[in-house]
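In this view, the complex is presented without one of its protein chains, the others remaining in place.
Order of writing sets the chain letters: A, B, C, D and E. Residues in each chain are counted from 1.
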Amino acid sequence: MPNKLDEFRSYRTRMNARISEIDHLGIKRFFNLDTAAYKDEALDPKTKELLGLVASTVLRCNDCIDYHIIQCIEAGWEDAELYDALNVALIVGGSIVIPHLRHAVETIDTVRDEQAAGRQ
Amino acid sequence: MPNKLDEFRSYRTRMNARISEIDHLGIKRFFNLDTAAYKDEALDPKTKELLGLVASTVLRCNDCIDYHIIQCIEAGWEDAELYDALNVALIVGGSIVIPHLRHAVETIDTVRDEQAAGRQ
Amino acid sequence: MPNKLDEFRSYRTRMNARISEIDHLGIKRFFNLDTAAYKDEALDPKTKELLGLVASTVLRCNDCIDYHIIQCIEAGWEDAELYDALNVALIVGGSIVIPHLRHAVETIDTVRDEQAAGRQ
Amino acid sequence: MPNKLDEFRSYRTRMNARISEIDHLGIKRFFNLDTAAYKDEALDPKTKELLGLVASTVLRCNDCIDYHIIQCIEAGWEDAELYDALNVALIVGGSIVIPHLRHAVETIDTVRDEQAAGRQ
Amino acid sequence: MPNKLDEFRSYRTRMNARISEIDHLGIKRFFNLDTAAYKDEALDPKTKELLGLVASTVLRCNDCIDYHIIQCIEAGWEDAELYDALNVALIVGGSIVIPHLRHAVETIDTVRDEQAAGRQ
Partner (left out) sequence: MPNKLDEFRSYRTRMNARISEIDHLGIKRFFNLDTAAYKDEALDPKTKELLGLVASTVLRCNDCIDYHIIQCIEAGWEDAELYDALNVALIVGGSIVIPHLRHAVETIDTVRDEQAAGRQ
């Protein structure tokens, strides 16, 4: 049965394909630049994904949080490290961040369940 | 001659002392919690200061950027690494972040000048 | 079958009626002022609706995006022009805007489908 | 039949329990500090809950709005007073707040219906 | 010698006069609506000014904070009550609010100094 994260993933894939089809040069170049920002340069990709997660959390965007949690876990961050990063976001952003903390913890659990079920 | 960063530092020190004097339990406990968030736990303090810098940048707060740049440089981050983190913040936050990128780069230069002058 | 946009439209109509029923003078006057802001004055309504769409997008409010897309299409903006305006919003607001870009493109497609089906 | 507010309440309860289980000292202390901020000190809890509602509304967080509406009604605020506070939030925050005003009015109605049905 | 608050007051007075001169109907009506929002209705003006202060603080606008502190003190709020309201704003908005807390406390002190000097 598809979980909430699956719905996000399929919606994201479908709409990104649709945006690509629109073929607006500026939008396409921004998407490339966005991908490039997390590549290995002065900082390694693992560190950068954690930066992306904290930025997404203080800006309170659940879809962005989901995306960066998936990337962070793929990059090798442990749950305790993710919680510690989310705590920084919580302190910087305040109680208005709490609903997004709930969402982030739920998503971490979902990805770990998927891993346990051999899905990733 | 005091630079802009010195003005921030002396204002910050003076007003934090004044806030401490007010003696509001909730405010004091929040300040302690804020300090504690960057201590060594699952993540090390160096990584956490970089998270703080990116969070401050996407939320567009120059005073917070200054504070975290000082902490990041003390923690040992190189300029190229700070620029790479600021690039993540720029991509996440967009062109509205550019004035704060200018401010951040100016502050990095000021702190390095102070170091070269033996001030730190 | 009602689509997501229909749900938004019926919810919006129902709750605006409920808010009107509450009869708070300040709220009613603000709603009137909001409507008036997009009327023909120094700028024409078509230009103003595009301003409303970009403002809604950088502030990341899907309901507001939907409302202004409907208005923009009624005012005669072409899809390519809407995409170009959304690109400005994306560059100003950064990657945190991407989930709202996906939503905006989906809504444009829905309104065009409705037009093709003779619904508008 | 569970309404939207029931879904929020059960999700909030379940995920707060999960966050508590995670046992991150900083997060737990922040949750305690958040609860303490609305206790009787120089200001009474009733006034503070209204401050929390307005802060949540201008920051445009529906879950936070729901939480503070429940607290405000328990604290004894009348609907007309809540609408008047929401009007302040609307004027401060502008038309981008309107979708959250709709949500807030719906939640007030839901809580009143629950009270009429003897649920609270 | 004019303090920082005097500079804000004279700038505000001068530019509001200039905006009035521009004579844009929508802008003028919004300014009237803004003033009206803090008048005696279901809530009293004293409570509303405190709501305005907290909204301004979580939205991190120093000019708005200064304006509402002046109004709050005229309305009769004590310093301890203002600090308690600012603590709610700090908890809701997080450490990113701290620079504005420093500003708010400085402004409260300035207004009290003016009162002691018989200026208000």
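In the analysis below, a contact is a pair of C-beta atoms (placed from the backbone, for glycine too) under 8 Å apart; a residue touches a chain by one contact, two chains touch by 3 or more.
Note that the structure is predicted; figures quoted are calculated from it, not measured.
Engineer: Which chains here would be touched by the one that got left out?
Structural biologist: Contacts of the omitted chain with visible chains: A, B, C, D, E.
Engineer: Of the residues B:Leu5, B:Val58, B:Ile91 or B:Val111, which one touches the chain left out of the display?
Structural biologist: Answering carefully, the residue with contact to the hidden chain is B:Ile91.
Engineer: Since one chain isn't shown, list which residues of chain D touch it in the complete complex.
Structural biologist: Residues 58, 90-97 of chain D touch the chain that is not shown.
Engineer: What is the set of chain B residues that contact the non-displayed chain in the whole complex?
Structural biologist: Listed in rising order, the touching residues are 60, 83-84, 86-87, 90-91, 95-96, 98-99, 101-102, 105-106, 109.
Engineer: Where does chain A touch the missing chain, residue by residue?
Structural biologist: 25-26, 29-30, 33, 36-37, 41
Keep this in mind: only the chains that are shown with their structure count from here on.
Engineer: Along the shortest chain of touching chains, how many steps lie between chain B and chain E?
Structural biologist: Steps on the shortest route: 1.
Engineer: Which neighbours do chain C and chain D have in common?
Structural biologist: Chains touching both chain C and chain D: A, B, E.
Engineer: Among all other chains, pick the one whose mean CA position is farthest from the mean CA position of chain C.
Structural biologist: B
Engineer: By mean C-alpha coordinates, which chain is most distant from chain A?
Structural biologist: E
Engineer: Between chain B and chain D, what is the separation of their C-alpha centroids in Å?
Structural biologist: 32
Engineer: Averaging over Cα atoms per chain, report the distance between chain A and chain C in Å.
Structural biologist: Each chain's C-alpha centroid was found; their separation is 27 Å.
Engineer: Two or more other chains touching the same residue: where does that happen in chain D?
Structural biologist: As it turns out, chain D has residues touching two or more other chains at 26, 30, 33-34, 37, 41, 55-56, 59, 64, 83-84, 87, 91.
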